[in-house]
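As you look at this complex, bear in mind that one protein chain is not there, while each of the others sits in place.
And now, chain A:
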Amino acid sequence: MSNLDQIYKKQILEEAKHPFHFEKREGSLEQIRAYNPICGDRFDLYLSENDLHFHGFGCTISKASTSFMLRRLEGKTDQEKLEIINEFLKSIDQNLSINDPMLKVFENKETFRGRLDCIILPWKALKEKLEE
């Protein structure tokens, strides 16, 4: 597989094309902005009791990552969310293997050189909010 195809694995391209709960939700309990000032990527995360939505503008990687994150976190308590987020961010940061079959696409730092910020964008934003 070429390096390009490793970044843009089928699952990532598919997820970005058909993102999970990609719609604006006015009146949600909480709204968080995940913003990367370097590239202008900007997603709003809409958190409600039972479901999570997002909307906005970003690259394939950040969009897919946000979408996967919501799939993984929906229905979890804040405490559980934070644990999953921390574990994921740690795996990215320390280049550990990822057990979660869905998130495994982001394994191997080398592949995503220059694009790690895109992966962690929504995760970091939500983590900050949950830790408040």
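Keep in mind that, in the parts below, contacts are C-beta pairs under 8 Å (C-beta built on N, C-alpha and C of every residue); 3 or more make two chains touch, one makes a residue touch a chain; residues count from 1.
In this text, contacts and distances are computed from a predicted model.
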Using the UniProt record as the reference, specify the protein name of the hidden chain from among "GMC family oxidoreductase", "ABC transporter ATP-binding protein", "Cysteine desulfurase" or "Carbon-monoxide dehydrogenase medium subunit".
"Cysteine desulfurase"
Touching the absent chain when the full complex is considered, from A:19, A:58 or A:122
A:58
Which is it among A:21, A:55, A:76 or A:115 that touches the chain not included here?
A:115
Residue ranges of chain A at the interface with the undisplayed chain
2-4, 7-8, 13, 38-42, 57-61, 114-115, 118
